[in-house]
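Coming up: chain A.
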Amino acid sequence: MSIIRKVSKILQNQNNLVRVYSLLVIFVIIIGIATLPLISYNENQLYPKSVDMKSPLNPYDRGGEPFEKAEVKAQYPENSRYLGYVTAYLTPFSLFISYNTLYAGTTIVSHPGGIIDEILYNTRGLDTIIETSILFIAFAIAMFLFRRNEKE
Partner candidate 1 sequence: MILLYILFAVFAGLLFHGIHRKVIARIQTRPGPPIWQEILHVLKFSFKQTWIPKTASKILFMAIVAAVIAIWSGALYILISGGSLLIIFGVYLLHKITEHGLGLSSGSPYGKFGAIRSVISAASEIPLIASIAIIYLITGSLMISDITAYQASNGILLITAFPVAIAMYIIVLSKVPYSPFGIIEAKEIVSGNKTEHFGVWRAGLEVGFSIKTFVLLATFITLFIGAMPFWMLVLASLILLLTMSFVCAVTPMLSPYDAVTIQIAVIIIVIIYAGYLGVMG
Partner candidate 2 sequence: MKKTSIKAILAISAIICITAGLFALEGIIPEWLAAAVIVVSFPAFVISLGMYWKESDKEGDYPFVGY
C-alpha cells in the first residue's frame, strides 16, 4: 500500500475529522508560541476596560451615572449620535442589589433588564443582534428536534 493510500485512508474516516483538525490547531498554536516575542499588547485600546473591585457592577461597570452622559470612546463617534447616554441603566431591583451588596455584576447576566450596555447598544448594536440571533437559531433547532416526533 502506497503512502498516498495510507494517508487517504486516515483522511476519509469521518471519526478522525476532529483529530485532524486538532493537529491543524496545534500546528498554528505552535507557530503562535514561536512568534510570541514579536507580539505585544497595545496600550491604546479602543474599548478600554478597567476592573474596579469596589464597584457592585464589576466587571460590567462602564462608569457614569444612570440617565447621565458618560465618557465613552468609539471608533466612529459620528455614527453614534447618542454616544455616552444611558451608560448603565439598572432596573429598580438591580439598583436595590447594587446598593446592598457587592455582587450585582455577577448576577447581571442572569436576570432580565439588569443592564443595558451603552457600548453594545450605541456603537456595536449589530453585534448584540447577531449574538441573540445565534441563540434563537440554537433554540429553534433544539425545539424542532424535541417536537418532531409529535403527532399533529
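Throughout what follows, a residue touches a chain if its C-beta (ideal position, glycine included) is under 8 Å from a C-beta of that chain, and two chains touch if they have at least 3 such contacts; residues count from 1.
How were these picked? Simply put, all candidates are chains of the complex that A comes from, given by their letters.
Since the model is a prediction, treat every value here as computed from it, not as a measurement.
Q: Which one of these touches chain A in the complex: 1 or 2?
A: Every other option belongs but stays apart; chain A touches 1.
Q: Taking the complex as given, what residues does chain A use to touch candidate 1?
A: These residues of chain A touch candidate 1: 4-5, 7-9, 11-12.
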